[in-house]
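For reference, the structure discussed in these notes is given below.
One chain of protein is taken out of this complex; the other chains stay put.
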Amino acid sequence: MEEIIKEVVIDEQEEYTINMGPQHPSTHGVLRLVVSLKGEIVKNIEPHIGYIHRGIEKMCESITYPQIIHLTDRMDYLSAAINNEAVCLAVEKALEVEIPDRIKIIRTIISELTRIQSHQLFWASYGMDMGGQTCFFYGLRDREKVLDIFEETTGGRMIVSYNCPGGLMYDIHPNFQKRVKEFIKYFRGVLWEYDAILSGNVIFRERTIGIGRLKLEDAISYGITGPSGRASGFSCDIRKQEPYSAYDRVKFNEVLYTEGDTYHRYLARIEEMRESMNIIDQLIDNIPEGPYFVKMKPVIKLPEGEYFQRVETARGELDVFIKSDGNKNPYRVKFRSPNFVNLGVLNHISKDFKIADLIAIAGSLDFVIPDIDR
Amino acid sequence: MLLNTISNALSTLSEPWWKIFYDFSSLTQAIDEGLRSSLSPFWAVTIEMLIIGVVFLLFYALIGLFLVIAERKVCAFIQNRLGPNRIGPYGLFQTIADLVKLLFKELIPIKNADGFLFNLAPYIVIIVNFMVLAALPYGKGLHAIDFNIGIFYVIAVSSMSVIGVLLAGWSSNSKYSLIGAMRSGAQIVSYELSIGLAIITVVVLAGSMQLSEIVEAQRTGWFIFKGHVPAFLAFIIYIIAGTAETNRGPFDMAEAESELTAGYHTEYSGIKFAFFYLAEYINMFIVAAVAATLFLGGWMPFHVGNWEGFNRIMDFIPPFFWFFGKTFFVIYLIMLFKWTFPRLRIDQLLTLEWKYLLPINLVNVLIMAFLVLMGWHF
Amino acid sequence: MNSIIQYFKEIIQGVGSLLKGMRVTNRYFFSPGKIVTQKYPNNRKDLVMFERFKGEVVMPHNESNEHKCTGCGICEINCPNGTIEVISKTIITEDGKKKRVIDKHIYRLGMCTFCALCVKTCPSNALAFSQEFEHAVFNRALLIKTLNKPGSQLMKGVE
Partner (left out) sequence: MTSNQLMFILFSAMIVVFSILTVTTRRILRAAAFLLMVLLSTSGLYFMLNYQFMAAVQLTLYAGGIVVLIIFSILLTSHISQKFEPVELKKSIFSALAAVAGAILCILTILDYSFSATTVAAQEVNMKLIGKSLLSVDYDGYVLPFEVISILLLAAMIAAIVVAKKGGPAKTKTPTLN
């Protein structure tokens, strides 16, 4: 059947193109993939991006440092708190501010909760991409609990704007620790369902194992970071390599696989949720008392120079580069967003697979389109 | 006049009205005799056909609407949701509102589409559904046509529904539609083999193709119990292949919305889309009804050996309800498949058929024939 | 022979994994207590938002229609996208001094990104977030709000 379609293609053309997107159920936003197909075999993919470009980097040049935070929320909206943290860390590094432990630990917990909810949404939408719509609702059901924790403490659900240069916007809510512990307990209890419904399912395994294999050297040369890179054996976890906030005082494993296929990219995220829960377990009872912010000058001016900070978002390495000319606005801000780089490898790994595999591969790279376009 | 005839016929019924639920043949015979006594045979037959047509139209619409709401509710409960809950009690009238909406929606003409085939395709699917529905035994004596070759007729007619899908995909002049149609063509054609062989397993056990006889043969026990392992295997295979045949659940490659947006009915809108949508649900009903008839004893109540009291209680439930109870059980199974499993890829789908279902099925038929020859079934 | 065993093993394992998934979904189908849907417009009465929820920026007034806004304009400076506009006027107080007070504190809800910088930086804590989240209106002009109520005055003791 496949053979026939391959050889006698419609209109006797060798290849034909399909526009996947900007509106397509499985591009998770306004990504447009121009896919060349030969029958059902993908021959070439040309991503067209920019449908949601807002010029965040340019906008940053005209606003002050505390104001930049709210824009970073809107890049990778699923790792909002981690993006905030990146800018805050860069600014604090520039000003050489000593950050108390309390802030560091709270930041780490919020980051890991962010990571968990991001991976929950990944699991949900990946299940949906693969046709198992029930996954979507189970994933969102569990994510809701994290979002409630965020909402109680930060006032926002997705767009948290919780970090600010010098600390946090608010202190943690009195219920915070209790609720986080409840959530961890609950989530440990339902995580086996994720395996029962998707990870262990024979259809899912057949569809993902061995599909879209990314070799270690390719992962490194394309700069694929985050769980997608670690599934290929690329040890790229910033939390291990350049520990920031409180990551130097917690024990956790960097989830590494060598297979590099779709299934292991998926599995890396599931395992990361477990690791994140371990990290939170270690920190949640040890939040020291103290202020939740360091008193900063009313107008923050960075000394002239270039500042750089790397953090590990849910999707990979986010680098913030700030060049300051001593003003209250940065001279230039550059974000190295993980999704934009990860998108680059899509054509490389999904060539010669079927169109259904393309969905699986693209889903396993877990794009957030606003982060690609910024 | 017509109503008079029917009410006269009803008044001649000797038994109380609720007895009708146990045996419809007295009712249908009474109507037939009533019509024939007052009209010429030509008009009697015409009016009977009309009555049956109207009844099936109503039945079709009701089953379709009910299944849509049922599916939405089932999937909602599976997913920890409430499902439709706005229109009517528990949202039960939601589908009626949807239907009204679809009726009023614009039928968007497609540029460069083959208009004739584009419009024909949904009707082919619908007509095929009707033709199959007519042959199913719904209860004792509730049977539009009882063919000698009943089950063969059902396979024969349902094999045509793929034509509607193929025509729809091709005439839409859309690549997504065409890929969807191709997939569904390959899928339906290959899974028909499994359905056929699974049915043959039962036919071997029953020794007849007439649906009423098949049901009657299960008076002493449903075939799924009577034919022990082979019948059970055939049931499983039938359910899997039936799910694939209706383009549902993990086999919805033809409309795979995460890949092909909506597959073969991407370009359809309004009531024509509703036809495809409805036909999918009626197809599911047909598959479930045939499964209930062949494997679960049709309208036969559940009996256990010689537990007289238990069997007596089971007999109290009218056959009509037995049939629908079993059908909805199978429908629930099929829905559970859809809402649990991720979708297969097209080549895995064909591998499943040709590498697993078909060989097992062939061996299964052989074993069943052997069992029947040796008389080892119950 | 080995491959035949493998064949059946695959089938059994596959069916087993499918049944495992079906057990989960089936269990949820028969446990209506786990439903998480909130019937939103019906539960309006007992729907409590978290106290920190950033619904919209408001200026709390006390019973005698007094607020704490001095019209300093720090919120306006801190707002990253020009959501807030503070229009002040000069009045002559009882003791004959000229004093700048707020005339209108204009808040454009449609542009607000809820970054909370205005609330946080306000020196006199005049602004706060309300838990109101039903912002839908038919006219965009309705999203431009004046936060200080008509006739309101600066609270005593706030400078």
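By letter and in written order, the chains are A, B and C; residue numbering begins at 1 in each of them.
What we mean here is this: a residue touches a chain if its C-beta (ideal position, glycine included) is under 8 Å from a C-beta of that chain, and two chains touch if they have at least 3 such contacts.
The model shown is predicted, which means the values in this text are computed figures rather than measured ones.
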Full-complex contact with the absent chain, from B:Glu216, B:Asp315 or B:Asp347: B:Asp347
Which residue of B:Gly169, B:Gly242 or B:Pro319 touches the chain not shown here: B:Gly169
From B:Leu65, B:Ile126, B:Leu178 or B:Ala274, residue that would touch the chain that is not displayed: B:Leu178
Given B:Asp114, B:Glu216 or B:Asp315, the one touching the chain that is not displayed: B:Asp114
Touch list for chain B against the chain that is not drawn: 41-42, 45-46, 112-114, 116-117, 120, 147-149, 152-153, 155-157, 159-160, 162-163, 166-167, 169-171, 173, 178, 181-182, 185, 189, 192, 208-210, 345, 347, 350-351, 354
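What we mean here is this: only the chains that are shown with their structure count from here on.
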Centroid spacing, where centroids are CA-atom means, of chain A and chain B in whole angstrom: 46
Chain B and chain C: spacing of chain centres that average the CA atoms, whole Å: 51
Centre-to-centre distance between chain C and chain A (centres being mean Cα positions), rounded to whole Å: 24
Multi-partner residues of chain B (each touching 2 or more other chains): 78-81, 339-341
Residue list for chain C, restricted to those that touch at least two other chains: 18, 21, 24-25, 36
Complex contacts: residues of chain B adjacent to chain C: 74, 76-82, 85, 336-337, 339-341, 356
Chain A partner contacts - residues on chain C that touch it in the complex: 13-15, 17-18, 20-21, 23-25, 36, 50, 52-54, 78, 80, 113-117, 120-121, 129
Residues of chain B defined as touching chain A within the complex: 75, 78-81, 175-176, 178-179, 182, 186, 250, 252-253, 256-259, 261, 339-348, 350
